[in-house]
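Note sheet for the following structure.
Only a single protein chain was left out; the remaining protein chains are all shown in position.
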Amino acid sequence: MIQSHATAEEIHGHPALQHHFENMEQQREAGTLGMWVFLVTEIMFFGGMFLAYTLYRSTYPQAFASASNHLDITLGTLNTGVLILSSLTMALAVYFTQVGKRQPQILCLVLTLILGLTFLGVKAFEYYDKYESALIPGHLIPSHPFDPHVHHEGDPPNPHAIELLPGATLRQVELFYWIYFAMTGMHALHMIIGAGLLTFLLIYSLKGRFDPEYHSPVEIIGLYWHFVDIVWIFLFPLLYLLGRHFGHGG
Amino acid sequence: MKAEEFELPPPSRVNYLNATYGLKSWLLTKDHKRIALLYLGSITFFFFIGGLYALMIRLELLTPQGDFLQSTTYNKVFTQHGIIMIFFFLIPSIPATLGNFLVPMMIGAKDLAFPRINLLSWYIYLIGGVITIYALLAGGVDTGWTFYTPFSTTFSNSYVVATGLGIFINGFSSILTGLNFIVTIHTMRAPGMTWFRMPLFLWSIYATSLVMILGTPVIAITILLLAFERVSRVGIFDPALGGDPILFQHLFWFYSHPAVYIMVLPSMGVVSELIANFSRKNIFGYRFVAFSSLAIAVFGFLVWGHHLFVTSQSVYAGMIFSFLSFAVAIPSAIKVFNWTATLYKSSISYDTPMLYALGFIGLFTVGGMTGLFLAALALDVHLSDTYFVVAHFHYIMVGGALMGYLGGLHYWWPKITGRMYPEGWGRFSALVIFVGFNLTFLPQFVAGFLGMPRRYHAYPPEFQVFNVLSSAGASILGLGMLIPAIYFVWSMRYGKVAESNPWHLPGLEWRTQSPPITENFDVTPVVTWEAYEFAPPEETEIIGKFGSELEQPA
Partner (left out) sequence: MQSWIPLVPDSASTLSWKVDAIYFYLSGITLFFTLLISGILIFFVIRYRRRSPYEIPRPIAGSHKLETLWTVIPFLISMTIFGWASSVYFQQYHPPDNAVEVYVVGKQWMWKIQHSTGQREINELHVPVGRKIKLIMTTEDVIHDFFVPAFRMKADVVPGKYTTQWFEATKTGTFHLFCAEYCGMNHSGMIGSVIVMEPREFDNWLSGNINSASPAAAGQQLYQTLGCVSCHGANGEGGRGPTLAGLVGRKTPLVGGQEVVADEAYIRESILNPQAKLVEGFGPIMPTFQGQVSEDQLLQLLAFIKSLPGGSSQPQGTASPAASGSAAPRPVASPAQPNRPAAGQ
């Protein structure tokens, strides 16, 4: 009884404890639950797009396969690997914060940030490639409307030309790219926000704000980072892989 | 008298209103009570803008011809009435004002879990509101608050993107508010405040928050996709690409039907408080009422398709949605019966808040029952998109949500401001609002059944008599709304100074001074009593032959 009272006193003294919480434990619990609730809203947010994807994929399987086959599977795989690795370094960063090892913690945060930026760089390269192929849907870029080359039998090979499977129309391919840009764009936006949050963590870590008693920001932002990775784990097969067999005589 | 045995803190001149001074102390406040007042001011502003639009609609519809407004103007007016009232008044109304003020006080906490996010949510609301107001001033929007594609994406020549942006941004305010409530109720309850000791208002706020966090993101992405579709001139709802405009309606109603519960659930929570406290009786079947809130929140997500009975949706999908829509009516019916049973052998006072609560039960019963007309497939074919629908949802949103809000505002006004509102004027205005409301919307049921379509600028002359009645009612309703607005402002300065516990009630929020100090309580309270415990639990009475099991107090 006396002992727990003393601990409470001690905790009350922690500089990171906000005035309206009773103790650090309550504060950490609130923060973690808050992030979980937020991630639920994120699932619903992406859910709307996943629904649209599912509906149109089942309605226009040929067009979606044609468009999907045109995506660069190598870059997609590379990016998947990069993100999985970054989840590992993020998890390690949380662990090192909890046990109070500052140097490896900062190293892991830096690694996570670098991997995140790598992902964004590759994504930007892919986007530029789509821009070159005039695959940006509609008049999103006013001077550069959707107008890709269509590969016909006997044409010389052209990396920018899109090969239409029987039954696919260019308009439906445009629909695929609309969904592709909506989903990956929204995902990239989350990555950018994540990179910002990591930078904030890094600054606070360098100032030595975190200790085994107070590590919830690292933990909470870690949750967010893992969530953004998981979204990609769903996006990659849906956008890049499904329907590959159509184009290759499978 | 048990209520008078409470140990009330000594009267103190320092409270949350005068603890600090200056504009900055308000605009940068992290105090949930001050943020509640910021919200109160902003939603009242939007309420009167929305109300002005309503009066313009009723003025136009006084005569069958379109003579007061041009059709383009009229279309913008009803669209903006809907957008302002739904997104900027009804959805934030009770949660952001009364909820913000009371959630921490009712569970014995010093503040919400995330005070800075709470303030942020008000700024987000304000930014969304300013963008929307800009869109309205710049030229307005004429798509109907439902934004149906392809009209909104391709054919409308109004400020759809700007308005959509305003609503999109505002959605985050709603999400953050819901998130804050859920975390607060989970982690910040005072010692002894178990889930089943919580006032029912908190249960309904919790259920509302669930709907907010699960539904709002869907409307956010939908509106975003719509805006991009307008900018890029193609998109996933575009029939020219093979897209399906009905997909938009599915996504839209997946949020917008549950949004009705965002509006009415908190109001039900307020009414539970009012019924119990003004009859000095514990709520009959507390757990049934608490769980019915959650049931409404969950079922509410499964019924969106009943807005699509005439849109070429498959008849089998129609049947499933119809069945689920009948199912969601049941928890609401339970609440109405339990409130009524609570009044049995109670001690009922006729104070203004109670009048609103009784009015709520009557109007909500009509609103809920007429909802069954629209859930009944064959009947909905005839009634959908007519004035019957308009009347039905106004019975829920005004007769339900707004009555609860006004009742709650009167009830907690002494706690919020430390002053009493004038009781006589309060009762009078409650009566005027009740009469004006019924006169406005009852005739619309008949006009709708006769076939008058909604959103009509001009209409065949045989519907005029109903519209004249409706417009007459609207003017009474409008005046009735002005009375509280005036006396509330008046009472802040000249009202009778309120005691800490003017209604003599056992709830936690009444066990601190009025207005409360910034930290709400001097010491964190320890709760040893059940909700609405007016008399010792040993005295509990069992009704007739039926009450074999003691449900509560435990």
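Order of writing sets the labels: A and B. Residues in every chain begin at 1.
The rule we apply is simple: a residue touches a chain if its C-beta (ideal position, glycine included) is under 8 Å from a C-beta of that chain, and two chains touch if they have at least 3 such contacts.
If you're wondering where the values come from, they're calculated on a predicted model, not measured in any experiment.
Note on the undisplayed chain: of the listed residues B:Val14, B:Leu28 or B:Met319, the one touching it is B:Met319.
For the options B:Thr44, B:Thr63 or B:Ser346, the residue in contact with the chain missing from this view is B:Ser346. When the omitted chain is restored, the residue from B:Ile334, B:Ala472 or B:Met492 that touches it is B:Ile334.
Residues of chain A that touch the chain left out of the display are 60, 62, 166-169, 171. Although one chain is not shown, part of chain B still touches it, namely residues 1-2, 66, 71-72, 75, 142, 144, 146, 148, 150-151, 153-157, 159, 161, 230-231, 233, 239-240, 242, 244-246, 279-282, 284-288, 309-312, 315, 318-319, 322-323, 326-327, 329-330, 333-334, 336-338, 340-350, 358, 361-362, 365-366, 369-370, 372-373, 375-382, 384-386, 446, 449-451, 453-460, 462, 465, 533-535, 537, 539-543, 546-553.
FYI, only the chains that are shown with their structure count from here on.
Separating the centre of chain A from that of chain B, both taken as means of CA atoms, is a distance of 36 Å.
Against chain A, the residues of chain B that register as touching in their complex are 109-115, 175, 179-180, 182-184, 186-188, 213-218, 220-222, 225, 228-229, 231-236, 240-244, 247, 250-251, 519, 524. Of all residues in chain A, only 18-22, 26, 29-30, 33-34, 37-38, 40-42, 44-49, 51-52, 55-56, 59-60, 63, 137-140, 146, 169, 171-172, 174-175, 178-179, 182, 186 touch chain B in the complex they form.
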